[in-house]
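Read through the structure below, which is laid out as structure tokens, and then see the notes.
For this depiction, one protein chain was excluded, whereas all remaining protein chains were kept in their positions.
Up next is chain A:
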Amino acid sequence: MSFLIRTIDHTATGREIVRDREVEGDRLAIGRATTNDVVVADLSVEQHHVVVTPTKRGLLSLEAAGNRDFIFDGHRHKAVTADPARGGALTLGLYTLTFAREADGRTLVTVTQEEREFGDRDAVRGFDLASAMPGKRAAAWIGVLLILGAFLAVPIWSGLARSDKQPGADGPDQVAWDTSWSTGKLSLAHHSLENNCEACHVEPFVSVRDETCLSCHKDIGDHAKRDRLAGARGPMGTGEALLWQVAETFGKEGPEACTTCHTEHEGAGRMEPAAQQFCSNCHDAMDTRLSDTALGNAHDFGTAHPELQAVVFAEVGSDETRRVTLDGKAREASGLRFPHAMHLSETNGVARMAGNLPGYGEALVCSDCHSPTADRNGFLPVEMESACEDCHSLVYDKVGSTFRTLRHGDVAQMRADLIAMDRAPRAPFTRGLRRPGEFKRGGRYFQDFGRPTRNYLGIAQALSEDGVCGECHIPTTVAGEASVMPVFQRDHYFLNARFDHEAHEQEDCTSCHAADTSSKATDLLMPTLATCRECHMGAEAVKAEVPSTCAMCHSYHPPDFRRRKDGPLSPKPGRIAGLLSIARGRE
């Protein structure tokens, strides 16, 4: 028995080289080891892999020499019997051994080998990062679609498609995914609108309208009529003018619109007060543009602000008010007599008296008489009963241990009380006669029948310059009878500004109000502009103790003026600053 081994190799050009050799014996060893009959130079093949032995009936028995199986005709085997006459292929790695029977009965084993490819010239592309990265084009498309979808298509589509296009719509009728359009958080006042952009941005590509603001801010008053606003505005810078020109072309409402001063999306917190510049745009040299204005020019509190003006009662006995300039010489006429300096002295009789009374300190202080209004902006009118009467007693009689006191504020009542006072000594009704027993003076049934001359004297005395009333009041005659001038006191002095006393709590009263040196009640103890400027300077005065914008004292929109004591508390929508010129000099 012998095997004919036919090895077929290929040259580099592809030509076949066929070599035949014969192996004698009953056993054909196949493997990687060079001692095998057929050497299969493939590392995946065992050193001794397969042993082929002929069986009696001319068949071949293939058996694995070791643990590894082999592939015969496409199936894995550890042992198989094959008929070489019918052919068969043993696959070992890249090698294929086909079995056939030669005419002379020998078994022909044809050994062919697949060429292993080492290296791939195309592999140079593998050096490039491109072979490992996802394509740029795909990444770009994904990015574009995501961004345009999430940040443009969804909000616009949901905005156009919603059925109820009301500004304050809720739920499904709200524009979806427009949060990403917000340039910043809304101020605290508008916080509830944070997720409701369409409440203000009503129409696509239409800027926020004043009417939208006013749909909530119904009671806000106009600063001035629109044409006056436009006329008051100073010249704009080139850039700003250009911007407005462009903006108005595209439908912005103009520099007088709400949104010009009130910018939103500036971050959570209080809405920023409008900057000084928005005021000074008009109020700087405004008299050159609005020749009929009653207002002084102003553009910076520290450098350009008119002298302060106060609303005062100007004439004794009249409730008519007048605005006076606080130049240090301003006077008011409350109808009272009151030397502040004497009352604030720490050494005189007033101080001595205060020291002796319960509820007072070593000397009087402002708050002994003045109490703030509920908003702590101003002070309430001083009341005789609570502020003065502890010292300035109106007691006129004593019954047992109880004092009888005149009623303050009502001259007729005082007159009646004093006339009816029966303990004042009267001239006896009869002369030389005395009533007997208990009817005599001092007796239990004594009755004074004399004329009440002393009573009338007492009234006249009380209402005189030096009397108990005249101590504080200015005597006068009303309808032929002695009386006093009525008193008028103000609880606020500024017409167009507010002053918050609470914010100035750490200051002494006298650092602004020169009460400790004032000897007359007509002294208007209001500070001048210079006094304010000791601390307050304009918004840009960084070195000032308190850089102050206009909005610190002034409100653009007409505030609650309470022009009369019984005036309405609610803001007056009809009130506009332009009307001031009509009421010039008067409140």
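Going forward, a contact is a pair of C-beta atoms (placed from the backbone, for glycine too) under 8 Å apart; a residue touches a chain by one contact, two chains touch by 3 or more; residues count from 1.
The definition used in the following text is that contacts and distances are computed from a predicted model.
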{"item": "Name per UniProt, for the chain absent here [options: \"Iron reductase\", \"Oxidoreductase\", \"Inner membrane ABC transporter permease protein YcjP\" or \"Spore gernimation protein\"]", "value": "\"Iron reductase\""}
{"item": "Options A:Ile17, A:Leu129 or A:Ala374, residue touching the unrepresented chain", "value": "A:Leu129"}
{"item": "Contacting the left-out chain in the complete assembly, out of A:Phe278, A:Phe379, A:Tyr396 or A:Tyr556", "value": "A:Phe278"}
{"item": "Option from A:Gly14, A:Gly239 or A:Pro358 whose C-beta touches the chain left out", "value": "A:Gly239"}
{"item": "Footprint left on chain A by the chain that the document does not show", "value": "32-34, 41, 43-44, 46-47, 116, 118-121, 123-124, 126-133, 136, 139-141, 143-144, 147-148, 151-152, 155-156, 159, 178-185, 197, 201, 204-208, 239-240, 242-243, 246, 250, 252, 263, 266, 272, 274-275, 277-278"}
